[in-house]
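Structure record follows, encoded as structure tokens.
Every protein chain except one is present and positioned as in the full complex.
And now, chain A:
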Amino acid sequence: MSETTNSASDSTISDSPDSAVYDSSRLQQVGARPPLLEYLVKLWGARHFVVYDARVRLSVSQDHTILGKVWLVLNPLFFGLTFYLIFGLLLQTNRGIENFTGFIIIGFMMFIYTVRSFNAGAKSIANGRNLIKGFSFPRAAIPLSINLREFMSQLYVLAVMCVLVLLVPPTEHFGPIWLLIIPIFILQTIFNWGLGMLAAPLVHRIPDFGNVLSLSSRVWMYSSGLFYDPSRFTDNPTILAIFHMNPLYQVLEMARGVMLYDTAPPLSQWAMLVVWCLGIWLVGLIVFWFNEESYANEQR
């Protein structure tokens, strides 16, 4: 045996050339993170993928049910009617708030948008694993596509919300001021997108955070004045200021003002929301981009 071994290895010793000169500037490094601007350009290049991914995922999201896409409308409708049933008919409470049913419906429907986007965005790397493993697009396309999907499904929710506010007593009347809902909605979307990009690398690196997500959105719900107006409970300016710093509180307050109370939000409120949304978006983008190379790694 040993003779054949030696002769075999002797004959194949000179297997490859000793040295090779190459020029790496004519190649690209595999998996390396590009500079931020170039990254954004690449993300723009992935827009067709993002839109198609969001569209088809939304369209199959209810395929396992019998009623299918009807649930996109039925879900918010049932929630809204439940609030009307409990607070409008059974309890007949208003906690000193004009049109309390409308107050809760708008609060809930706007609030769950951020919660849904936040949860889906935070888990986007795990959910997009097959695509990440298969192709090498900029990974920010995944949280973007998930937010776009939530954006599209929120359009149904907003339509239901408007119909409920118009039809469920005490009814409101449509006015041009309602159109201000559109910029509020867009700002909220930018906020959600940034939040998703911020949370996704965190959950990817430390999966334990995935378990804390539902708790944090619960805490957030209570501190956003979903079911109450905090100024009814406290005069303490510090506590009120904390509530007012919460961007979601501002979103709910502005949406209610526009749809229920015919009041356009003051400029200061717009300014604050814009700063929050763009700030979170920018921080989220940078954090997500900075971790770009890590998304390829499997968790243990």
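Keep in mind that, in the parts below, a contact is a pair of C-beta atoms (placed from the backbone, for glycine too) under 8 Å apart; a residue touches a chain by one contact, two chains touch by 3 or more; residues count from 1.
In the analysis below, contacts and distances are computed from a predicted model.
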item	value
Choices "STAS domain-containing protein", "ABC transporter ATP-binding protein", "3-phenylpropionate/cinnamic acid dioxygenase, small subunit" or "Succinate dehydrogenase cytochrome b subunit" - which one is the UniProt name of the chain not shown	"ABC transporter ATP-binding protein"
From A:36, A:182, A:239 or A:296, residue that would touch the chain that is not displayed	A:296
Which residue of A:36, A:56 or A:70 touches the chain not shown here	A:56
Contact footprint on chain A, counting only the chain that is left out	1-2, 4-6, 8-9, 11-13, 15-31, 45-46, 48-49, 52-53, 56-57, 60, 63, 130-137, 293-294, 296-298, 300
